[in-house]
Each structure stands twice: as C-alpha cells, then as structure tokens.
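Missing here is one protein chain; the remaining ones are kept as they sit in the complex.
To keep things simple, chains are lettered A and B as they appear, and every chain counts its residues starting from 1.
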Amino acid sequence: MATNAVGLFHAPSTALVAAGELKGAGFARPSLMSPVPIEGVEEVLGKKRSAIKNFTFFGAVFGGIFGFALAAGTAVLYLHPTGGRPIITIPPFLIITYEMTILFGILATVLGFFVSARFPAIRERVYVPETAVDKFAVTVVCEDDDIFRRAETILRDAGAEEVRKVTEDGG
Amino acid sequence: MSFIDVFRARWRAYREPGYIYGDEFDGARRDYAEFDYAWTMTIDLDRCTGCEACVTACQAENNIPIVGEAAFAKGRQMQWIRIERYWEGEYPNIKLGFIPMMCQHCDSAPCETVCPVSATYHNQDGLNAQVYNRCIGTRSCAVYCPYEVRYFNYNSHVWDAPLGEQLNPDVSVREKGVMEKCTFCIQRIRQAKDQAKDDGRRRVRDGEVQPACVQTCPAEALIFGDRKDPESRVSISMNDPRAYRVLEELNTDPSVIYLKKVADDAG
Partner (left out) sequence: MPADDRNISYADVNRDVVRSLVETGRAYYITLATAITLTLVFFFFPWFYQLFYGLGASGINHPSVWGTYLASFIFWIGLSHSGTLLSCVLHITNSPWRKAMYRSAEAMTLFSLIVAATMVMVHLGRPWFIHWAVPYPNQMELWPNFRSPLLFDVMAITTYLTGSTIFIYMGTIPDFAAVRDRTSGWRHHMYVLLSLGWRGTDTEWHRLGWAYTFLAVLIIPLAVSVHSIVSWDFALSIVPAFHQTIFAPYFVVGAIYSGTAGIVTVMFMLRKYMGFSRYITELHFDNLGKLLLVLSLIWTYINVLELFTAWFSGTSTEYEALTYKLFGYYAWLYWEMILFCALAPLLLISTRFRSSFVPMLILSIAINIGMYTERFLIVGTSLSRQYLPDAWGVYVPSLVELSILAGTLALFVTMFLVFVKIFPSVSIYEVKETLPEPQPESETGVPEWQPTQ
C-alpha cells in the first residue's frame, strides 16, 4: 500500500549524502539498498542496536547448561562404573558442555539474525534489482504525490541517476 | 531428609569412584573394595609348562571360532587366553618363559571409559563385562587395552559339522563386527551364584566355581577365587612373595596376579 520513492546512485557516498538530506528534510527513516555493505551509514542515519548479541549470549548459556545436564543426567540414569572413574566425571563432561555451548550459541545467533532483520521476507517488499549489481539505492516512504515530488527533487539534486515510484504490495 | 540433603548426598556419591547398588542406595557410598565378590586369578609361572591346554579348554567352553591357519597368519587369531613365550639367554643356556595372558579384569580398566555405547563396563563382581549386543565395533577398547587381550570378529564364523554339536548352549555365538574377550567364564559364575541362592546359602564356596582354564590346567598353575574371602586359596596365594602384576606401573589395578621366582643371578 505504501508508495516509495527510490533514487538510484552509482556511488555509495552520493547515496549516503542523499539519505542524510532526506532525513534532514523530515522524512521517515530512509533505507539504503546496496550490493555491498556501505561504510558510514550509522553516522548519517543514526545508530542501530542489534539484539543479536543477546540471542547469542542466552543461547550459549542455555547450551552450556543443556550440555552438562545431558552428560551428567544420562550418566545417573543407568549407573554403571567405567574404568574406576566416578559416575559424574568433570573433565569429559566439561568438553560436552563446551561443545553444546558453542552449538547453541551458533543456532541462537542465526535465530537472532532472522528475528532482528525481520527475515525471511514473507510480504512483497520494495526491491530494486539493480542494487544487486552495481547501483546504490535510497528508498523512502511517501504518503502522497506531493511528498513524492519533494523527495524526487531532493534525490535529483543529490545526483540520482534515476528516480522511481515503487508501490509495496501489502498483505 | 530434605531434597537438598538427598541431592547433596547423591552428588557426593556419584563423584566418588565406586560402585553403587541401585536398589540399596541410601545416600551412602561404597567403594571398590565392597564388591559382591572380587574374582581374582593367580597364575604360577613357575608351574606353567606352556602346554596350552587352557587355550583349548577356553575355546571349547566359550564357543570360540576356529579361524583357520590363513587368518591366524594374517594376525587375526581368536584366543581369549594366549600363552606368551619369552626366551632368555643364548644356547646352551636358554630359558623359556610362558605367560598365560587373558583379560586382566582391571579395576581401573582403560578399555571401559572409551566405549562410546557403554558396551563394556565393570559389574558388581569386579569383572569387566562385555555386552556383545551393544558393541558397534569401534575397536577403541582393543586399542586402549595395554595387554592386547581384546579380540575382534573380522567375519562371521562357521562351525563345520559336526563341530556345531560341541557348542556350549550357555554362551552366545558372536557375529561379525563385535569385540570379545575373556569373561572369567561368567556363565559358570552366574550358575554358581544361582545354585548358592537356590540352596539358601548367601555365598558361593571357595573352589565351587572354576573357569575352564583353571579347571583344565594339568600343572594346577591357575587358581581362581574370591579375594574378599581371606581364607580362599586365591587370597593365600596372592600373598606369596613372588607375586607381581603385569604392567603394574600403568595403574590399571588388574585382578590377575602372577607368581614368578626371579633368581639373584637373573640377567
């Protein structure tokens, strides 16, 4: 339902400047699309905090507890001594704990990525195929045509090669 | 006792090396000295003549396959007890020594910890038990055993008629891919314990159970019994000043004790 103004640039620096100007002109947070990650986005558009590190941390903690519980818990379920060692031996179980910590840390990081990037995209969203090759795009949401024309002016002044109007399908 | 006390008692018990009887657990720990029985064998090397009657008896009792000359030459022998021969000295002063080597049933067995599926463990009689059904054939127990007494089934075996008639029904026949080793004739031990229970006695008497090798040895070099009983023949023979254990420095605590007189002028 939302209409987006999309400006295509050939260089990341010009795209970044245009995004800054759009933000300064009062538009809702513009979004940059690019074939490679752009440096300096945070300075212009504001710092992003990602929740991924929380996912990783709690995943790793859960993995550690799970690993030790798995090893020690299954050892006491059916008691049979081996090699004169105690039933709950610490060095081998620590290794199991370590591996499970890393496994669940990894899985939690992936989950965190999907959740915080709101990914995979189920709804059809604004997409500019040229940005997968060599163009850098700035998109911003425009409620009506006047706003769209204002955005278009700002983009062209900043050096956009092309400005498009793209409608995002809802639902 | 509150939950915390029970938890603490159990944690302490599980952290001690030892055997815990499942049903009789009451938070107390028992250590390895308190097995049901502690089966031990002493082998008098000064009596052993190297006749290998024990090897034959073991083969007969435990359904050990006859692998054939070709397989034996390839190093695929199957003998749960083997006679090791060592020569000392030069002709004409050669001394020949024989060491019957079978599973030592170590109390700190290196083979038990490494089995990934728990196919080998230490049972309440102090025996190292091998569970054929559970073995998946990683052969790590054979690698970890310093005495090299574990043997692997490289293929399934056939007993040509009429050798099949000789198989012992108390012992299973192992398929390919499974490890096996000396069990101190656990089928005879079980039978003796069952007999003792039926008779209303609590303990198996000394001399009542003998593995096939002990029963057969013509020189009576092998003595078998329960070392928890201080008056058994094996306990007395253990205290012989000639006693030693093979590879004692590896701290495996074997249950097989060898008796050998070492002369003062030995080389």
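Keep in mind that, in the parts below, contacts are C-beta pairs under 8 Å (C-beta built on N, C-alpha and C of every residue); 3 or more make two chains touch, one makes a residue touch a chain.
Here the structure is a predicted model, which is why all the values come from computation and not from measurement.
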| item | value |
| --- | --- |
| Chains in view touching the one left out | A, B |
| Listed residues B:143, B:163, B:219 or B:236, member touching the removed chain | B:143 |
| Hidden partner interface residues of chain A, rising order | 10-13, 31-38, 41, 45, 48, 50, 52-53, 56, 60, 67, 70-71, 74-75, 77-78, 82-83, 85, 89, 92-93, 95-96, 98-100, 102-103, 105-107, 109-110, 112-113, 116-117, 119-122, 125-127, 129-135, 161 |
| Sites on chain B contacted by the missing partner chain, in the whole complex | 71, 74-77, 82, 84-86, 99, 101, 110, 113-118, 134-140, 142-144, 146-148, 151-156, 176-179, 246-247, 250 |
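Keep this in mind: only the chains that are shown with their structure count from here on.
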| item | value |
| --- | --- |
| Cα-centroid distance, chain A relative to chain B, in whole angstrom | 61 |
| Partner chain B, residues of chain A touching it in the complex | 75-76, 79-88 |
| Touching residues on chain B, where the partner in the complex is chain A | 10-11, 13-20, 22, 32, 107-113, 115, 118, 120-123, 253 |
